[in-house]
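Quick one: this structure, given as structure tokens, is what I'll be asking you about.
Every protein chain of the complex appears in place save one, which is left out.
Right after this comes chain A.
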Amino acid sequence: MSSRRSRQSSSSGSSRISDDQIIELISKLRQFLPEIRDNRRSNKVSASKVLQETCSYIRNLHREVDDLSERLSQLLSTIDADSPEAAIIRSLIQQ
């Protein structure tokens, strides 16, 4: 459904992706993973490890967003319309 116009087809023109491109994508992904990124000593990390860390990192982030959602919902339910917090929200909406 959302695959009507993929980035891949517009930029590379073919579905063939070389190993180099995969390696490049993996190393890009690596920069985001705290577990691996800070580990400068072992520069050689397997693709499998990168994938594993990516999965667990995304899960961690999902969990954080869940917790924050819960927290925000509690915060929002305690706010009444005349409080300074409500004024903050109103001013943010008008931005």
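Quick note on the criterion: contacts are C-beta pairs under 8 Å (C-beta built on N, C-alpha and C of every residue); 3 or more make two chains touch, one makes a residue touch a chain; residues count from 1.
The working rule: contacts and distances are computed from a predicted model.
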What is the missing chain called in its UniProt entry, if the choices are "Cell cycle checkpoint control protein", "Decaprenyl-diphosphate synthase subunit 2", "Ubiquitin-conjugating enzyme E2 G2" or "IBH1-like N-terminal domain-containing protein"? "IBH1-like N-terminal domain-containing protein"
Contacts of chain A with the missing chain: which residues? 1-3, 6-8, 10-11, 15, 17, 21-22, 25-26, 28-29, 32, 47-48, 51-52, 54-55, 57-59, 61-66, 68-79, 83-85, 88-89, 92-93, 95
